[in-house]
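What follows is an incomplete set of chains from the complex, kept in their original frame.
Every chain is named by a letter (A and B) in the order it is written, and numbering of its residues begins at 1.
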Amino acid sequence: MTDSFPVVDFEMRVTWGDSDPAGISYYARTFDWFTNGRMNFFRSYGFPYMETFHDKGIALINLHADCDYKKMVTPGDKIFIRTSLTDFSRTRMTFTYQVLTEDGKLAEEGKTLHAFTDTAGKPFNLSKRFPELWDQMIEKWKMPQE
Amino acid sequence: MTDSFPVVDFEMRVTWGDSDPAGISYYARTFDWFTNGRMNFFRSYGFPYMETFHDKGIALINLHADCDYKKMVTPGDKIFIRTSLTDFSRTRMTFTYQVLTEDGKLAEEGKTLHAFTDTAGKPFNLSKRFPELWDQMIEKWKMPQE
């Protein structure tokens, strides 16, 4: 589904602390993995989050998050967080995530929607406030031209 | 929206550990709050989770979770997790959550969908495997008769 979008894989292991008394990964931790995948996505494309956004007073506030759980994973399992940038505009970014097991099975799938805001949480238009960063981003990811 | 469903409020404070470098509650932690709301819901109706489910080998595996973020909350804020049981059947339960600020504003809203499974993650029909518990649950929450 995400062949035409920018996509980056992040390898990790399910940790003991990620897991609950049912012996499987705790559902809320999957959203931490999504964050890790997203941060790795930015870094892979040359936009490390802290330097690119946080230190300039840009926040990517979450507007929405969802996840479908398809297969249980347990502590020690090697997994891959496949992060795709499936939509972005002057005010928002949408990321889609697939958690894959070592043998390529889909364990979880979800997405997060973010708005660009200042540190007070006020949304802004990135292309107006940070035109240079905006140009670098569309150069890398192309999407908005389409 | 949830007037006709069983609903329980849980009061808590946003913690420092729930919050991220943007100075607001970290989005993944909202799903921990949903769990706290759900556990409190069960306890309020006389079904403490560990004794009622976990200790009998019943798991309420997550199939889906989502959340919409509407208003930022920060460490120390008093909030209420309003948990409603909006659907349940012999195999599944759906909970809806509203995170409300002290002055009653809606900060976050979401839901989780769960299946009854054994400890190996195999789904089962609660009314067949645990008929007495099933009867107690429909007695309390009525929904399935409708």
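Methods note: a contact is a pair of C-beta atoms (placed from the backbone, for glycine too) under 8 Å apart; a residue touches a chain by one contact, two chains touch by 3 or more.
These numbers come from a predicted model, not from an experiment.
Engineer: What number of copies does the complete complex in this structure file have, with 2 given?
Structural biologist: Counting every copy in the complex, the total comes to 4.
Everything that follows uses one rule, which is that only the chains that are shown with their structure count from here on.
Engineer: Rounded to the nearest 5 degrees, what is the angle of the rotation relating the C-alpha atoms of chain A to those of chain B?
Structural biologist: It works out to 180 degrees.
Engineer: Which residues of chain A touch chain B in the complex?
Structural biologist: Where chain A meets chain B, its residues are 21-24, 27-29, 31-32, 34-35, 54, 59, 61-69, 72, 112, 119, 121.
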